[in-house]
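Dropping a structure here in C-alpha cells format, bear with me for questions.
A single protein chain has been removed from this complex, and every other one stays in its place.
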Amino acid sequence: MTSKFRRAGSAVAIVAALGLALSACGGGSDSGSDGEGGSDTSSITFIPKNLGNPYFDASDKGGKNAAKEIGTKWSQVGPTESTPDSQVSFINTATQQRAGALVVSANDPTAIGDALEEARNAGTKVVTMDSDTEPQFRDIFVSQADAAGIAKSQVELIAEQIGGKGEIAVLSAAANATNQNEWIKLMEEELTANHPDIKLVQTVYGDDDDQKSFDKTAGLLQSHPNLKGIISPTTVGIAAAARYLSDSQYKGKVALTGLGTPNQMREYIKDGTVKSFALWDPEQLGYLSAYAADALASGDIEGKEGDKFEAGDLGEYTVGADGVVVLGEPTVFDESNIDDFDF
Amino acid sequence: MSLLAEKVEPRTYAAHAKPWWQRTLMTRDAAIIALLVVVWTYASIVILNFSDPITVYFLVLDITPILLIALPMTLIIITGEIDLSVASVVGLSSVLFGVLHREGVPMVAAMVLALLACAVAGAFNGVLVTRFGLPSLAVTIGTMALFRGIAVGALGTTAITDWPDAWGDVVQARIGDSQIPLMTVPLVVLIVIFAVVLHFTPFGRGIFAAGLSKDAARFSGVNVDRTKLILFTLSGLVSGLAGIYFTLRYGSARGDNATGLELQVVAAVLLGGVSIFGGRGAIPGVIAGVVLIGTIGSALRLDGLSANIIQIITGVLLIAAVIAASVLGWTGRIVGTYRRHHSSEEPSSKQSPERKRSE
Amino acid sequence: MTTTLDAPAPAAPQPRNRAAGRLTSLLKQRETGIAIAFVALLVVTTAVNPNFLFSTDGWRDLTLTPAILVCLAIGQAMVIVTRNVDLSVGSTLGLTAYLAGRLFLDTGLPVIVVVLIAVAAGAVLGLINGVLVAFAKVPALVITLGTLYIYRGIMLEWAGSDRINASDIPPGLLDFGTGSFLFIPNLAWISLALLAAAIYLMRSTRVGREFYAIGSDPAAATLYGLRDKRRVLQAFATSGALAGLAGILYVSRYGTISSGVGQGIELEAVGAAVVGGVAIFGGSGTVLGAALGAYLLTTINRALPVLGIPDFWQQAVVGALIIGAIVLDRYFARRQHDKLLAEREEA
Partner (left out) sequence: MPDTPAALELRDVAKSFGPVRALRTGSLRVEAGSIHALVGENGAGKSTLVKIVAGLYRRDAGDYLLAGEQVDFRNTADAKQAGVAVIYQEPTLFPDLSVTENIFMGRQPTNRWGKIDRAAMRTEVVELFARLGVPIEPDRPTEGLSIADQQLIEIAKALSLDAKVLIMDEPTAALSGNEVDRLMTVARTLRDQGCAVVFISHRFDEVFALCDTITVMRDGAYISTDPISAVTEDEIVQRLVGREVSNLYPKLEATVGKPMLEVKGLTRTGLFHDISLTVREGEIVGLAGLVGAGRSEVAQAIFGVDPYESGEVILDGRPVPPGEPRRAIEMGLAFVPEDRRQHGLVLDAPISRNITLPTSGRLARTGLISTGIENRSAADWAARLEVKAATLDTVAGTLSGGNQQKVVLAKWLSTQPKVLIIDEPTRGIDVGTKSEVHRLLSTLAQEGLAILMISSELPEVLGMADRVIVLSEGHQTAELSREEATPEAVMRAATAHHSTTLNVSEAS
C-alpha cells in the first residue's frame, strides 16, 4: 500500500500549505484590532442585525463619524442573515477582543442575552440600538423614537391617506423582531382607540428580504381585494412594497406608508406611489449610540436613570427609565422635503 | 493446519503491510488533525486574543450542534446515504420543546417528548429510504422542507423565550474556574460512544461493509436495511438533542433555528475524511474537521474578517479536501497499479460503476 | 444493408392502436399529472378568491412569479438527468445579478451587453463546477456544495454592504421586467422560449439524448464511446448560464440586489425538478416536467394564504409534495417493472 502512504503524505503537505495560505491571507488584513493586547477600552464595535442593509449602513456611518470625533477605534462586523445565532458569534468575538463597548441591534430580545452577559462580564459595555434586548442584558438602549410615538405617527399617516376608514395590512420584517412586534401591538391599540373604522386585516412577514417582501405584498393584495392601505415599518419592506405597487393596478389606489430611507423611496414619492412615510435619521441614531457607548466605556456614566452625557452635535442626552435614551421624534418625508435628505 | 491436504507447512501472514506509525500518521485523519494543529498554532501566535482561554469556551459552545449532528451523519455517510434534513429536525425539536414548555409540560418531560418526536422524524426518513428503496438524497431534501415547514408552521410568528434561567445556565456553565464549558463532558461521552460503536463493534463493521458493498454485506448476514433505519433514527434523535441545546443556549425556541446547518455539517464531515461514496471515514477525523472549520471561523472573526470570507474558505477547504484525495489518487495510481495487479489476472480492480438504482 | 438473415420466423412487433396508445401514455406521464394538479390548484384557489386568476395582477403574478424558478429548474433538470446535481445555482444567480448591477452602476454598457456578460459569467461558474465534477471525479453534490459557499462568499465579499437599488438599474430593463406582451409578461415569454428550446435540445438532439444516456448508465456511456466528460461540462455550463440569465431576470423584475439574492433557491430548483419527475439518479425525466414542477411550487406558495392556510405552512406543503412525488414515482416504477417482468414471462 505504498500509494496510500504517498497519498496521505502529500495530502498532509497540500492541505497544510492550503491552511497556511488561508490563515496568512487572514492575517494580512487587519481591520482595527491590532495594537496592544488585552483589554481595549477605547474601541467600539457595531453589530447590526445584518450586513447589506441600507438602514444599518446609515447608522454605521453615524457611528463611524462619532468615533472619529471622539478619537476612538471603531469597527463594524455582523452576520449576513439576520438571525440571533449568527449574531452571537460576533458578540462572542467582540468579547474575546475585549472591545470597550458593543453597539448591537438585537435580532432577538433574549436569544443573544447570554452572549451579551458574557461580554459584560468581560468588561465590555453594551448598548443596544434600534431593536432592544430585555433590559437586564444591556447597559443602555438608544431608541430611535419612543415606540408609542412611532406607532401613532404610522397610524396617523395611513389614516390620513385612506380617509380614516377601510382595511389595512402590515408588512413587517422578521416575525421575532422586537421593535416591529411592539410597534404593531401599539398600532393595534391606537387603531382601536382612535380609528375604529380602520381594520387591520393581516400582518405578513417579509423577513427584511427583498424578494420575500415583494411577493408578500403581492399576496396581500390578492387575498384582500378591499385593502386600502399597507403599513410597512421596515425599510426593506416599504421599498419592496412600493416597487410592487408602482407598476401594478393598485398604484395610487392602495396607500403605502411606513419607515423607509429617503434614497430608497425618492422614486416612489416622485411617481406618486407613496405620499408620505416616516423615519428618524439612522445616521443620527448610530451617532448617538456611539457617543453613549463611549460614555459608558470611559466610565462617564453607568447607564442609570438620570445620567447625562454629551453627544457631539446632537447635544446633551439624559438616560431615561430602564436605561433608555430616546433620539427624538421621527421625520415625515413627502414630496416637499424628500430632496433635502441623502441617506 | 491446512484444509487443502497434502501440504503441511501452514502459511503465515503479517497483519499489516506497514508499521503502526505509518498506519496511524499517514491517513486523512492524521492530515486533518495536523492541519488543525497548524492552524491553531498559527492563529495563537498571529491573531490577537486568540490564545485567550475564552476562545475555547466560545468555540466549544459554537461548534456543539455541528459536532453533535456530525456524529450520526458520519455513520450515515459511511453507509453510503446522506441526511440533509438534520437542521430542520433541529428546528422541529426546538419548536416542539418550546410549545410543550409553553403549555406547561415540565422541562424534562418536554425534552423527552421532543426528542421522541425527532427520533420518529428520523425513522420516517429511514423507512422511506429502506422500505421504499428511495434515494436518501431526494428523501431528505423533501423532509428538509417538510420538517422545517412543520416547525415554522407550528410556531408561526412567535419565538418562545421564557425559559427558566437555570437551564440556560447549565448549558453555558463552565467546569470549575476553567474556560471549558460543562457541555464538553456529555459531548466527549457521546463522541466516545460513537467512536466505539463505529470502530469497535460488529454493528460498526456492518456499517462499513454496507457502505462498501451493500450486497456483499447482506450476503454476509449484515441487516443493511435495519442498520440504516437505526442510523436515520439516531440521526433524528441526535439532531433533536442539538435542537434542545440550541433552544437552551439561546433561550429561544424558533422555527428557523439552525437554518442551513445541514450544509455545514456535511462540509465538516467530508472535510474530516469521510468518503461521500461510503465505506470510508473515521470519527477522529470528523471531530478534527468540525473543530477546524470552527477554529478558522473563530480566528478570522477575531481578525476582523467578515462571515463572507469564512464561507469562501469553508467551500475551498471542502473542495480541496475531496479533490486532494482524487488528484493524489490519480497520481498514485501508477504506483498503486503495481500492488493491485501484482497477483491479479485482470487490469480491472476498478469497481464496476455501481448502478445506483435499486431495481 | 443488403443482408438478410434466415432466423426463426419473426413475430413482428404488434402495431398496436397507436392513437389510443398515445392517449394512455400521455395520461400516464408525469407531466400530465403535474399539469392536472396545477390546474386543480388554480381552480380551487380561484373559486375561493376570483382575484387569484381573474384580475390583471392575479394573472400577471401567476405567469410572472415562476419565470425565474423555471429557468433554474430547466438547468437543474439537465444536470440531474446526467446523474449530477447543481446546488450552486442560487449563489450563481446572486453573483451574476450583482455583477450585472455593478456593470450598470459602474459602466455605461448597453443592457444587452450586460445581459450577455452575465449569462457568460454564469456559464463560466457552471463550467467550473463541471470541470471539477468531470475531471476530479468527485460527486457533484460535494463540489457544488463547496461552490455554493464560494460563489456566495465572493458575492458577499464583493458587495460588502453595498446594495443596488432600482434607481441604479436602467429603466429600460426594469420596464422590460415588469412589462408584458400579448397579456403575458415578458419574463414569462423568456422562460417559455427557453423551455421550448430546452425541450427541443433534450428530445431531439444528440446532445440531449446523450445527457440521458450518461445519466442512465455511465459505464455503458463509456463503452458506447460517448464523450461523457464533454457532456457533463455542457450540462453544468448550461445550468450556470441559465442561472446567470435568471440573475438578469431577477434584476429586471425586482430592481434591487441585496446580499440574500437567490439564497436557498437551489433547493427549490431541485425540488421543482424532483416533483416534476426528474429522477435524482439520472437518466429519466423531462425539462417540461421540471418547469411544471416550478410552476406548481411557486403557485402553491401564492395560493396557500388565499386558501386560508397561514403562509408559514408553505414549506411543509412543498416538502410533503416532494416526498409524495418520489414515493409515487417509485410506486409506478415498481408497477412498470412488474408489468415488464410479467410480459417477459408471457412471451
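Per-chain residue numbering starts at 1, and chain names A, B and C are given in the order in which the chains are listed.
Here is the rule we go by: a contact is a pair of C-beta atoms (placed from the backbone, for glycine too) under 8 Å apart; a residue touches a chain by one contact, two chains touch by 3 or more.
These numbers were taken from a predicted model, which means no experiment stands behind them.
The omitted chain makes contact with just one of the residues C:Ala213, C:Ile248, C:Val261 or C:Leu297: C:Ala213.
Of the options C:Thr65, C:Asn129, C:Asn186 or C:Ser284, the residue whose C-beta touches the omitted chain is C:Ser284. Contact with the chain not shown here comes from a single listed residue; of B:Ala17, B:Ala109 or B:Val188, that residue is B:Ala17. Per the touch definition above, the residue from C:Phe54, C:Phe181 or C:Tyr224 contacting the chain not shown is C:Tyr224.
One chain of the complex is left out; on subunit C, the residues touching it are 1, 3-14, 200, 204-206, 209-210, 212-213, 215-217, 219-226, 279, 283-284, 336-337, 340-341, 343-347. Although one chain is not displayed, subunit B still touches it through residues 1-5, 7, 10-17, 196, 200-202, 205-206, 208-209, 212-213, 215-223, 279, 333-347, 349, 351-352, 357, 359.
Quick note on the criterion: only the chains that are shown with their structure count from here on.
If touching chains are joined by edges, the resulting network of the protein chains shown connects every chain directly with every other.
With centres taken as mean Cα positions, subunit C sits 36 Å from subunit A. The residues of subunit A that reach two or more other chains are 51, 80-81, listed in rising order.
Looking at subunit C, residues 156 sit in touch with two or more other chains. Remark: subunit B residues 17-18, 22, 25-28, 30-32, 34-35, 38-39, 42-43, 46-50, 52, 54-55, 58, 61-62, 156-159, 161, 163, 168, 172, 246, 249-252, 254, 256-259, 296-309, 313, 316-317, 320-321, 324-325, 328-329, 331-333, 335-336, 339 touch subunit A in the complex.
Across the interface of their complex, subunit B is touched by residues 83, 85, 132, 136-139, 141-143, 145-150, 152-154, 156-157, 217-219, 267, 270-271, 274, 280-281, 310, 312-320, 322-323, 326-327, 330, 333-334, 337 of subunit C.
Across the interface of their complex, subunit B is touched by residues 1-12, 14-16, 18-20, 22-23, 26-27, 29-34, 37, 51, 75, 77-81, 83-86, 88-90, 92-93, 95-98, 108-114, 118, 122, 175-176, 181, 203, 205 of subunit A.
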